[in-house]
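A single protein chain has been removed from this complex, and every other one stays in its place.
Chains: A, B and C, in written order; residue numbering restarts at 1 for each.
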Amino acid sequence: MKLRSPQARWEQHTQRPLLGLAVAFAVAYAVPIVRPEASRDVVEVCTAVEWVVWGAFALDYVVRLALAERRWQFVRTHWLDLGAVLLPLLQPMRLLRLVSTLLLVGQRARMASQIRLTTYVAGSVVGLLMFGSLAVLSVERDSPDGNIRTLGDAVWWSFTTMTTVGYGDHAPTTGLGRMLAVGLMLSGIALLGVVTANIAAWFIARFEKDDVEERRQTQAIRELTEEVRALRDEVAALKGLRGTSAT
Amino acid sequence: MKLRSPQARWEQHTQRPLLGLAVAFAVAYAVPIVRPEASRDVVEVCTAVEWVVWGAFALDYVVRLALAERRWQFVRTHWLDLGAVLLPLLQPMRLLRLVSTLLLVGQRARMASQIRLTTYVAGSVVGLLMFGSLAVLSVERDSPDGNIRTLGDAVWWSFTTMTTVGYGDHAPTTGLGRMLAVGLMLSGIALLGVVTANIAAWFIARFEKDDVEERRQTQAIRELTEEVRALRDEVAALKGLRGTSAT
Amino acid sequence: MKLRSPQARWEQHTQRPLLGLAVAFAVAYAVPIVRPEASRDVVEVCTAVEWVVWGAFALDYVVRLALAERRWQFVRTHWLDLGAVLLPLLQPMRLLRLVSTLLLVGQRARMASQIRLTTYVAGSVVGLLMFGSLAVLSVERDSPDGNIRTLGDAVWWSFTTMTTVGYGDHAPTTGLGRMLAVGLMLSGIALLGVVTANIAAWFIARFEKDDVEERRQTQAIRELTEEVRALRDEVAALKGLRGTSAT
Partner (left out) sequence: MKLRSPQARWEQHTQRPLLGLAVAFAVAYAVPIVRPEASRDVVEVCTAVEWVVWGAFALDYVVRLALAERRWQFVRTHWLDLGAVLLPLLQPMRLLRLVSTLLLVGQRARMASQIRLTTYVAGSVVGLLMFGSLAVLSVERDSPDGNIRTLGDAVWWSFTTMTTVGYGDHAPTTGLGRMLAVGLMLSGIALLGVVTANIAAWFIARFEKDDVEERRQTQAIRELTEEVRALRDEVAALKGLRGTSAT
């Protein structure tokens, strides 16, 4: 085990609290959508929480940049984080804040090396289902001819979309809603891919391949050993002979 | 082959009868839904059968717990069974009884080690199709704006859902119906995954990988054997020489 | 290469003509559906052709049974063919004749050992698309509230079904039509599975696995060879020595 860099240590220590903040963000994002009749104060608190969480992740990015050995390489390899940090500044729209926070959470989660691809995808799928439903609901509810008006419909629609079933009993009608839908579809395909790949890998690992070549080798080695044994006996006999003639 | 534990022996012996009971449960569950006009007595008999089957599986769980070497570990590793056993007691709802019995049957089926993943998934897919149709029918038939009113529609809808085709000519409208639908969708994805994985594994097993390294090895061993043979001849010659000089 | 059995020879020789007959069947099946206004005679000719083709496959089955070394085993392993041969006799319905002929063609095609799984699946997919469209058209056209009335709609519907897209702009309404749809869906999943599996196998075959063990072996063999060489020199030296002392 090589000594861990300060950056790696920071990332490990901040992981838990940041995920906790992500949960807080989830709640703060959900409340005003699930309860549109909530009072102004509640909404303002939620918005504040969102900004705080985003700020925490932005700070985390800055610290990691500061701790990084090679600054430029860090920026290059983490351009997505940078974008997610800057996005809400350019356009303080709620949805952008959601997307960028999800990106930052995802980037941090991916870094947690003990998280294997499957867990990571499963996690993002659940997160996408949840936030996809909420975001689509908040977008579609206000559109004149939208047909996703309750949280129930939104969740149901997310499932039918992500599993690529797509009944069509509910479908987004606004451009924004459809972008969200495309995101869900693509992650659905990724989900399907991971499920299949897992099963396939599991199967193939259990398939015993016949190693004809291998067995032939083992055979060859055995014969060779016999050969050497025989040789050794001969030499032994020779020694015996020599002994007698020496006396 | 190590000696089998009493638990393992019990599980093997009770396997067949329990699956028989599962079939009985299927019939008892189907009858009142397929024939809503059935008399009170019939319905009561079916309910009784359902309770009996569930009871048998609960008993089986208790016995296995009693026979287990490490009780706590058994409870931990079989928490799903425990939940399935307790569920109907907390809420004697028909659908819960169905779910928990399916869970128990599934757990037992999984234990039957000779059942390979494919058979298991195929089996559960068929079971899910059947019970999914019945459950959705029983749920949706009573909803005001439901569009799944006959067994035919229910089965057809299950297929379009599980294959992720999702025409949308029929779709559940109640929350309960939609939960069942999500279950069907996810098992449909699992089904697709298993089908693909099987074919992929079958293909890959037939792909011949070129073992350059292997062949080089075999070559090396052959040369070595030649080497040793030559050596042996020399020693033999040496012995002959020695023989003459001894006389 | 072992000598081929008379059955195998028969199967090889009859393969081409039987596939030709299958094409004839396809035409004979399509004509009355595509041209419902066709005259009685045309329809009768087509029916005759269908019966002839089916008869040819039935005959082929009988001959193969007669040529088989182990009759009972042949019947057991070819029960599907037997069913397909008997089906139209029990119920001379057009669709049954189609299904059973397709089954017989499929069985024969599968036997053609040079046809690999992919080709086989691709072939059956095309066949299923074609016959699925025709069969659904003939079934749905007569149903009061059917929405598949032209060949174009039928083919379009088959594609949306087999690719599991399922727009729902057209969907079968009769039980028979839905059974056909389920068939298409399942073959669609199989198709998807084969496509994915092919690509996966292709990828994995190109993945180079690092054989640490292998290289260690080669190393060991090399060292051993050195060892033997050294030994041989010693023996040679010994012989030289012996030669001098003998004189």
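One rule holds for everything that comes next: a contact is a pair of C-beta atoms (placed from the backbone, for glycine too) under 8 Å apart; a residue touches a chain by one contact, two chains touch by 3 or more.
As the structure is a prediction and not an experimental result, all values here were calculated from the model.
Although one chain is omitted from the display, it touches the following shown chains in the full assembly: A, B, C. From the options C:M130, C:M179 or C:L231, the residue with contact to the unseen chain in the full assembly is C:L231. Touch with the chain omitted from the figure is made, among C:L96, C:M130 or C:V165, by C:V165. In the full complex, chain B touches the hidden chain at residues 164-168, 196-197, 200, 204.
Where chain A meets the omitted chain, the residues involved are 117, 161, 164-168, 171, 175, 178, 181-182, 185-186, 188-190, 192-194, 196-198, 200-201, 204-205, 211, 214-215, 217-218, 221-222, 224-225, 228-229, 231-232, 235-236, 238-239, 242-243, 245-246. Considering the complete assembly, chain C touches the hidden chain via residues 152, 156, 159-160, 163-169, 191-192, 195-196, 198-200, 202-204, 207, 209, 211, 213-214, 216-217, 220-221, 223-224, 227-228, 230-231, 234-235, 237-238, 241-242, 244-245.
One rule holds in what follows: only the chains that are shown with their structure count from here on.
Of all residue numbers used where chain B meets chain C, under half belong to both copies. The two sides are thus made of different residues. Its C-alpha atoms fitted onto chain B, chain A is found rotated by 90°, rounded in steps of 5. Ranked by how close its C-alpha mean sits to the mean of all protein C-alpha atoms, the top chain is B.
Mean C-alpha position of chain A lies 38 Å from that of chain C.
The mean-CA centres of chain B and chain C are about 27 angstrom from one another, to the nearest whole unit. Contacts with at least two other chains are made by residues 164-168, 192, 196, 198, 200, 204, 214, 217, 221, 224, 228, 231, 235, 238, 242, 245 of chain B.
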